[in-house]
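A single protein chain has been omitted; all remaining protein chains appear in their positions.
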């Protein structure tokens, strides 16, 4: 009887043979497409493709800004490819700040693991939503909106953020405005910032023109 | 005048020339990506890419379980690639059973073509929905939920199932638990099944550890 | 010990209590939205919401065209709401035809259950893909393209079609052109059909203007 | 014979009766949901729901910034509901500027209809892509990225923009930073702007704190 | 202090280094997939990938039909790849017509830039929605439905259309029926057109069989 069962399941099994499409671990060397990277051959996939240890240690914290952002996006963690989720680690020393930024392609949930963080975002209607979060609190930042995080306490803070995309993107406002060759005149015309202010921050951040 | 019309349409035609993107027949030898296989060159596509005869004959029915599942997923029927639909044929001899299983990525509609089938599924809230279906009845199984089909009559049953994905996946519960090298101890801890039960079914289904 | 297990599962159960969102059976009396109808309260849902018997009997076949199309879309079968799949039954007497039509929002797979059917579609590049199908054959029609089915044999044919949407839509070419009040002059200017031809078919199909 | 045809089509017609789901004109007074507004009853829909004349006239151009943005989003043009597309009109007098902004939920294509416009965007990698566009040029701005438009000529410019969403959203950088009650201290910490600069622009734009 | 800021931003910058996935400019020579073309390497992308000038000049207008359609789909304008939007230019001389057609994969918004256009579409319920549009009017055509445009004035008309897909497709009714090798008998059986009418238009449009 055992043999019979075995036969029947072998049969069923053959129908599931091709169904190794539960996941599509990124082949980072293959072609990249609109929906994500090409898939590694299933035969070469192991559990290590689905586990990532790069968030276990703090990022290198700057002594001034006292913040480090360590991503676990599909480029760092290929097992996330096309699964619609990713993470990052946020270390905020005392006085630390994650400056104003957006994720063009994802919503975000922040989880405070240690310390206290003042976090907020601004809506299209220019309403401001911000609050000081304690350990264990979570906060959601809807897709594409400007948001920020600031260490609100007297001790280091640690947070982990999750995104609704394997590639959320990250556009840091000051970098977008001041860390490239966008001419100062254009920055000034489109932001109403003073010329001195623009040139000062371009100097700090390495922007030209 | 005919000539004039011809010219005008030629013009319009040129604008549609590149629009051979109504479909994307799978190039099974090309890179596989999150949204499906790469597309065959349109010039090499023929009607045979859109027709499949593999469901015309019954699958090989086991004498014990008396069931056969014959898939027409994208791997068997490349014309389905990315069109969000696929099918399978289900042959159930007297006493036949399609064991408890899920499709991780698709909802399913079952159509009884011959005989009588008892079919059901269980929701996240642990509610059970099952019924004995007659010839011509259809039943829908929402995505990702455990479900089953049993021949409920004294004659062979035949059904065709349709899925809301070209690659619905198929996870058969007993195979997932007992037909691989997942250690018995882990199976027991996570299912509360007795050791003897686990080892018995591992023996039947070829599982190790 | 049984009691202890019971307690732990009760705990887990509470976390799944709200998760009755595996499905959203249409409340046809509630507001209709872009993604489908509002959901019936889970407590009022039964297995009968997931089973439909309306395809078990042939539709009323016309003595001339000898065809009947019987839909099982969300409006007939509310359990399909938002699950991305639906079906229809196609009865084709000898000489029967399902005229040229499109489904604006879904791909279709046709399964021949009885008889022989000549089926085909035309791509955006104006290529024609058609074939005579036998019992058990399946054919896929990509979304939005003109297609047709004709009884190709000397006996009645029966087919079931599945769609990649709970509401595939159905635009029958002759109805769109000749069964409404679109002025004949506009029909003629936009199709290059002769005035006599347009008026003849408007007469047959009840169109005005 | 005409009668026979009529009968057969009536039959087919009944199957399409419920399929008035090609569109979902917004019922702005009904519940708003994640996929858009509830649908108006099909019987109350007319061609005027699908036509909008609000972009025919220039918006009121400010004498200083010399720009006006006139939207045709779902809230102005209910026929767009859930169709994944919308438009806006952009009037730029000499010296006119559309300041740095994002659309959190849509990509945009700009079409220059009159005059010359310098337009650009900044990527997540802080690369700048900008160019002076002439009449008839189109430019695409990928979803969620900071971008701007400046009249680059000595004459008024007119452009129409299309979005890949019926509700693209619009977050204007200066409004988000300076036109609400986000405390100056937070603005400064998260943007590295000087206190004087922040307070100056808050004064101009009506921000408090 | 400037140095310190620079260090901190360098750190943040490294986390965004891989995030050049705001866009996926089509590599037209690479594999084409269900979600669009493969992406060009970001390092090779320039602003010219995001700008297209092919709509600046009128298409070649036929002296009889007096219409020209000039597309800016992903195949002409690779920067649109996967962004869910595209455009086309429509030139209609006096008496010009864009014949009855569908876009299988996209909704469309038409903007009248010059002249007057009578435009309309037909729903699945066979309702007709058409109107004469003036300069500046916009009209939306829901996905997959038959629609048309006719110059309604005594002067040339110019319109630009936007689509909710980078590859909207274009199926022109007369081409689908009369400009290929679909046998006349099948055309007649599935459209109820007379044999003489079918053969006349096949002759005009180059169809065979």
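Annotations for the structure displayed:
Letters are used for the chains, namely A, B, C, D and E, taken in the order the chains are written, and counting of residues starts over at 1 for each.
One rule holds for everything that comes next: contacts are C-beta pairs under 8 Å (C-beta built on N, C-alpha and C of every residue); 3 or more make two chains touch, one makes a residue touch a chain.
Keep in mind that what you see is a predicted model, and the values were worked out from it rather than measured.
Within the entire complex, the positions of subunit D that touch the omitted partner chain are 31-35, 59-60, 62-71, 73, 75-76, 88, 98-99, 104-105, 167-172, 174-175, 179, 203-206.
If you put the missing chain back, the residues of subunit B touching it would be 97-100, 102-105, 118, 120, 122-124, 126-128, 130, 142-146, 148, 150, 169-177, 179-182, 186, 189-194, 197, 200-201, 204.
One chain is missing from the display, and on subunit C it is touched by residues 1-2, 4-9, 11-13, 15-16, 18-19, 21-22, 24, 27, 30-31, 33-39, 81-82.
The definition used in the following text is that only the chains that are shown with their structure count from here on.
Of the chain pairs C-E, C-D or B-C, the one whose interface repeats that of A-B, sharing more than half of its contact pairs by residue number, is C-D.
Counting the residue numbers that touch the partner chain, subunit B and subunit C have more than half of them in common. Its C-alpha atoms superposed on subunit D, subunit B is turned by 180 degrees; the angle is given in steps of 5.
Chain geometry summary: the mean Cα position of subunit A and that of subunit D are 27 Å apart. With centres defined as mean CA coordinates, subunit E is found 20 Å away from subunit D. Taken residue by residue, subunit B touches two or more other chains at 5, 13, 16, 19, 21-22, 31, 33-35, whereas all remaining positions touch fewer.
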